[in-house]
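Yeah, one chain of the complex is gone here, protein chain that is, but the others are all in their spots.
== subunit A ==
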Amino acid sequence: MKLQRKNGLRATALGALAVSGALVLTACGSDNNTPDGSGSKAPAASSAVCKDAKGQLLASGSSAQKNAMDLWVKNYMATCTGVEVNYKSSSSGEGIVAFNQGTVGFAGSDSALKPEEVADSKKICTGGQGINLPMVGGPIAIGYHLEGVDSLVLDAPTLAKIFDSKIKSWDDAAIKALNPDAKLPKKPIQAFHRSEDSGTTQNLGKYLGATATSDWKYEAEKKWPAPGGQAASGSSGVATQVKQVDGSIGYFELSYATSQQISTVKIDTGASAPVEATSENASKAIAAAKIKGTGKDLALDLDYTTKADGAYPIVLVTYEIACDTGNKPETLATVKSFLTYTASADGQKLLSEAGYAPIPAEINAKVRETVASLS
């Protein structure tokens, strides 16, 4: 009996350990977008063209696109059996450093290369430079938890004031004005942000900075800039808090809201109706972006102030970074083949399934063109 009891204990402990391990892993990755489930789909035969691709391709960078990369890599490698693609999900900064040191074939980043990084890249890209290829889009959902309120509309200034602890109660006049029909309780607002540095924080900051100029005076940094509010670790941590705490609000990738059934805020952008956070609506907002990169560089200037109907403006776009000319000869064919697949209709279709948003057709067409011309 004694023995059995011990084993039972151990099994429970192991189980608990495994669960916690999984929790830690998700907590550490900064922007994991999907629950593990979508990653484990059986690799479908993809439309990838493996021409000349061979050997190992190393890549590194943003964890915001990790789940998309995992799907792509799995499907690509199922078709192109001779190739091994290895995307190390760390952070955008690290990916760019690795790229500029020449240790990876391409890098993933949730912001475009800075001028000094472009200058650095010229040493690696013989005769060329590093360019940004927008590949993955995604909506950042504003999740909230407020008993008795099923639908909530906010606009950028109100959102900025909430996250800056200027609006402290749910029955504030500004919120009431946007939600005349809702029964808003007199509860303190508990705003949650990310405790670690994150591209998601930075992109929300960019949105607030662009749309609520007089209410959000902070630089868009990866570190949460405002003094108030509460912090939690990782998108999963923020989502967990919002799920638990009545009266809370927080931001995370859409997939977290979907998987935990957290209500999301509709954004009043000035369009005819408030816009909901969906993949489709995010793609519409990305379509309003202008390409600010010159030459083959396709860095985007997102139009956060877009008033287009159904365009959800709080989005992030992650780029793949490669050399326009001067890619390493041994990996060039593989990089081209892999990125051609990710930019293909097939590759982009996978994105909305994983809670991301596909890159709009017009920009995507340019990406394909550029990828084809890499040398």
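As a working rule, a contact is a pair of C-beta atoms (placed from the backbone, for glycine too) under 8 Å apart; a residue touches a chain by one contact, two chains touch by 3 or more; residues count from 1.
Just so we're on the same page, contacts and distances are computed from a predicted model.
J.: Suppose you had to identify the omitted chain by its UniProt name; would it be "Carbon monoxide dehydrogenase small chain", "Coenzyme F420-reducing hydrogenase, delta subunit", "3-isopropylmalate dehydratase large subunit" or "Phosphate transport system permease protein"?
T.: "Phosphate transport system permease protein"
J.: With respect to the chain omitted from the figure, which of A:220, A:245, A:271 or A:291 is a touching residue?
T.: A:245
J.: For a quick check of understanding: of A:172, A:196, A:268 or A:346, which residue touches the chain that isn't displayed?
T.: A:196
J.: For the chain that's not shown, point to the residue among A:148, A:180 or A:227 touching it.
T.: A:227
J.: Taking the full complex into account, what residues of subunit A touch the chain not shown?
T.: Contacting residues on subunit A, toward the hidden partner: 16-17, 20, 23-24, 27-30, 90-91, 93-94, 97, 168, 188-190, 192, 195-198, 221-223, 227-228, 230-233, 240-241, 244-245, 247.
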